[in-house]
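The complex appears here minus one protein chain, its other protein chains still in place.
Chain lettering (A, B and C) follows the sequence in which the chains are written, and residue indices restart at 1 in each chain.
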Amino acid sequence: MARPAVNAEGVSKRFGATVALDGVDFAVACGEIHAVVGENGAGKTTLIRILGGVHRPDRGVVRVDGVERHFVSPRDAIAAGIVTIPQELRLVPALSIAENIALGDLPVRRFGPLALIDRTRMYEQAREVLAELDFAPDPRAAVASLGFAERQLVAIAKALRRRCRVFILDEPTAALEQREITRLFSVLARMQRQGTAIIYISHRLDEVAAIGDRCTVLRDGRVAALATRGAFTADDLAAAMTGGAAKQAVTASLAGGDPLLDTRPDGTTHFRLRAHEVVGLAGLLGSGTDRMMRGLFGAGNEAARVEVAGEQRRLASPRDAIAAGIGMVPGERSLGLIMNQSVRDNILLPNLDTLSRMGYLDRDAGDRIVAEVMELVDIRPRQPSLKVGALSGGNQQKVILAKWLARRVAVLLLDDPTQGIDVAAKAQIHALIGDVVARGGGALIYSSDLGELARLCDRVLAVRQGRVMASLDRRAGIDESKLRNAIGG
Amino acid sequence: ATAQQNVTIGVSLAQDDNPFYIAMLRGIRGRAQELGWDVATVSANEDKLKQINGVQDLIARGVKGILISPIDAVGVNAAYDAAAAAKIPIVSVARGSTSPNQTIHVAMDEKQIGRDIAEWTARRLGGKGKVALLMGPSGAPTFRNLGDGYSEVMAKYPGIEIVFRSDGPLTRERGVKQAEDVLVAHPDLTAIYTANDDVALGAMQAVNAANRKGKTLVTGMNGVPPALRAVKEENLAMTVELNPGEWGRLGVDVLAAFLKGDKVEPRVFIKHVIIDGANVDAKLPKT
Amino acid sequence: MTKLSLRFDPRMKRTLNTWNLAGQMPLLSLILLCAATAVLTNRFLSPFNLTNILVQSSIMAVIAMGMTFVIVGGGFDLSVGSTAALSGCVAGMVMLEAGIAAGVAAGILAGAAVGLANGVVIAFLNVNPFITTLGTMVLVRGVVFLITGGAPVSGESGLPSEFVAFGSGRFLGIHYLVWIPAVLLAVLSFVMHATPYGRRIYATGGGREAAYLSGVAVRRVIASTYVWCGGLAGVAGVMLAARLQSGQPTAGEFYELTAIAAVVLGGASLQGGEGTLYKSVIGVFIMIVLGNALNLLNVDSYWQRVAVGAVIIAAAAAERLRSHRASSQ
Partner (left out) sequence: MTKLSLRFDPRMKRTLNTWNLAGQMPLLSLILLCAATAVLTNRFLSPFNLTNILVQSSIMAVIAMGMTFVIVGGGFDLSVGSTAALSGCVAGMVMLEAGIAAGVAAGILAGAAVGLANGVVIAFLNVNPFITTLGTMVLVRGVVFLITGGAPVSGESGLPSEFVAFGSGRFLGIHYLVWIPAVLLAVLSFVMHATPYGRRIYATGGGREAAYLSGVAVRRVIASTYVWCGGLAGVAGVMLAARLQSGQPTAGEFYELTAIAAVVLGGASLQGGEGTLYKSVIGVFIMIVLGNALNLLNVDSYWQRVAVGAVIIAAAAAERLRSHRASSQ
């Protein structure tokens, strides 16, 4: 292997009592794609944040081209040619797409000492990099007007635009469709040929197996395995990550109970969810699945009129929906959780009414429920007083599910619930959905991963422009390619 | 028949939430009504720029003359300049200005009032004791002058010591709080000077609560009815009657004389009267 | 993790864990301040002065508790000073006509009504709380002057003597004025921490969208915090009228800034979702003890301002130490 472009030697990092990294060695060479995988909370993000100048290691050193460097801020790392696409989307919603892409390095025209923004060039550059991803929004539109996955593309474009020697991607594909992923990979391949060192973090192990030259597996803050291309398969990685064999996802039960949720037969969006049934929503970026989901939860612009368990209901707010036995896991975690509050408070939030004893809160009952559901969902650490913001992504997602499981809702609306979640946690979440369905509930699930839908669902509805265009039934067989055709991908 | 075209005069108050100015405005309005004049009022709430702006607005409105209680002797001179430029007479009432464009000043002798209060207090104390000064808002010249007059006289009494001195807003609440604290620091305090009756009434409460009634004299200033009642009940040792209503009437009369073309002295003084147990009965509003 | 430990309030547990320094900065600042003053003047710890401090703090403590509701809910209220003045004057006017009980009730209701107006505009019309309550601050002050003609409200012969006596009276050796915030603190702490409603306030302030998607009626919760704030400002206004033996139309100026400062010194976040009633009260004590100390030490009133400004900043900086580790930037 060539000389590393950047490497970490024996880096350790603690956050309070948590040891996020413990003596990790890591290196990436020019022209190499080095994948990093590991369970949620294994320390992947912490590692690349150290390389990117966000955190300073407690022990160990970072070298760039063999020279020891002590980055004080991301600015230093960027100046050294290390550019990162962070895991949590970091864009400025009020600024335009082009400004976000150029931020930190705005193109200027100089008039003597005066440097003015060169807007023409800024828009051109934005258009160019966005085109590489097959994405052509108006670069002058505000980022706030974009959907979650579209913002992900902008974040990628932003990093692509920086000429860099080391390119770090922290779960860039978590919310993306196959089409965008393919585009991204071809861009990465080109950069690789040009000699860029690439660090690629993902939970989609087949992806990793496909593009990684080498792969580091982190477990509990240590390097559990380091393998080169050809020497590992997705299953090997899963085994190394968890320290044992992973279960594959469940297959759904046989469908067909009483109708649980029936949208008004207003033509194109009509569908029905029955007990014991998992229905999928599939759609491309901007197809409106998220709006459909919010609408059903009473959080759309207009009240939803639906039949729940055979009863006509008007859902004007999430409160109405919850009262009708519906729970939703939103696509963005920050919408599902109050980050600076404890796991306990978050889980109890939708359950407060049931814990009210003549106006006051039954703490003991609350604690029992929290303990029970944390056990059931396997939230780690089992510490109800921990702030949710300090949990890893997978555990955060489980907390959102726990809120609704504690309430025993009949209908779960899940907007990309396994996005950014490790294989083991993903299997657990699938199992939990299975449990809900088994005890007579129903689930409506959107996923950016069509394979997941194909495995999980009894029926998948293909959505385009907010309308249900087709319905694929499990009995007729569902597979990824059929789905892709149905949604127009 | 001469007042067919109604004359409007402008009034610019330093504040609109102080009983003194409220009473003064009432006097102005009363006298103006007798003359068949209209009154346009603006209030600055102790903001100098706002006072200049208000006077400009009055000029824009086309008033024939302006009565102003300037917040500062220099700071609002631009208002006087603007009036002069528009050839409108501008009469200071109560507070005064250094502006050459001030037409007339209907004034009180602030330093002299301060001296009179001090003399009265010193006599009562027999030339011995500890005194606290609760003065007016920082930077307001009237209250600085009052305090200076007061301190000047007290300096002549070796037996009297000023142990506390503080600026603050003219509110009853502040009177209570600061008097409470001073009485902790100096339990043997013999007199509290206050710049205003509201402060005095607050200080008086603290004195009574500390069981110092009669032992710590509280003096007021302005002569508002509740203060007169307190003097009557011997809770307040004395206050000074300024009769702001009368003051306002005088201001209108002076302006009227000037507009008629009569000769008026540039400074017209209003009398102040010390009110204590001896003469309070005559001053109490009849019930 | 044993079954037993689950029965503890996690909040209490966290507090215990970190008692030593973090989270208790406001209390430490207060103790430091008191100790320094006690060293400089022996009168500070006299029973008489301690009583003073309690009484002086009482009114602001009630206002700061109301402000805590609003700030925890993610809002802001500049109108509390004007509201207190309104309540005091309304209470006085009604009292002179219809007796003490009616007066007190009217005063508190007037405050709650202002709070309701604020709450509706802010929560349901989505107007910025800063600008809304700035508007009500000015507007309500105008209303106070209009109804009183700018003159203090005390009638011909003063407010009813029982009411005036209440302003300086004691029960078990403690002023009534001090009992009120003490009882309110106990009751309201229960509301904030032990009722579903209280938890919803924290949730709404901590993440409005997430709370909404969890079925919290966020608008109603937000509006309700302003009603608390207005109602408590009303209580404070009535207390103030008792203490000043009159309804004072000019009372309460700058109360809003003092109250917000106290709440922030008590560790609340103006982002919402954080804050504790008793710590806000500690914040009030810091402000009041500081003023008391400077008066006792006969510090020049100009230097007093310098000292107050410096201490506010220093106390806030000390409080930052606590959250320093928590925030990465």
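Worth pointing out:
The rule we apply is simple: contacts are C-beta pairs under 8 Å (C-beta built on N, C-alpha and C of every residue); 3 or more make two chains touch, one makes a residue touch a chain.
Predicted model, so just to flag it, every value in this text is computed and none were measured.
Among the chains on display, the ones the left-out chain touches in the entire complex are A, B, C.
Of the options C:Leu30, C:Leu54, C:Ala84 or C:Met137, the residue whose C-beta touches the omitted chain is C:Met137. Only one of B:Ala40, B:Ala107 or B:Ile274 touches the chain withheld from this view, namely B:Ala40. Among B:Val76, B:Ile160 or B:Ala256, the one in contact with the hidden chain is B:Val76. Touching the missing chain, out of A:Val108, A:Ala131, A:Ala189 or A:Ala438, is residue A:Val108. Contacts to the hidden chain, counted on subunit A, fall at residues 52, 54, 73-75, 78-79, 84, 86, 90-96, 98-100, 103-106, 108, 114-117, 119-120, 123-124, 138, 140, 144, 158, 299, 301.
Interface with the hidden chain, as seen from subunit B, comprises residues 13, 16, 40-43, 46-50, 52-54, 56-62, 72-78, 81, 137-141, 144, 167.
Annotation for subunit C: contacts to the undisplayed chain at residues 78, 121, 125-128, 130-132, 134-143, 145-146, 150, 208-209, 212, 218-219, 257, 260-261, 264-265, 269-270, 301-313, 316-317, 320, 324, 327, 329.
Definition applied: only the chains that are shown with their structure count from here on.
Arrangement of the chains shown, judged by which pairs touch: a linear chain-to-chain path with two open ends. Inter-chain centre distance (subunit B to subunit C, centres taken as mean C-alpha positions): 34 Å.
Subunit A and subunit B have Cα centroids separated by 70 Å.
Annotation for subunit A: no residues touch 2 or more other chains.
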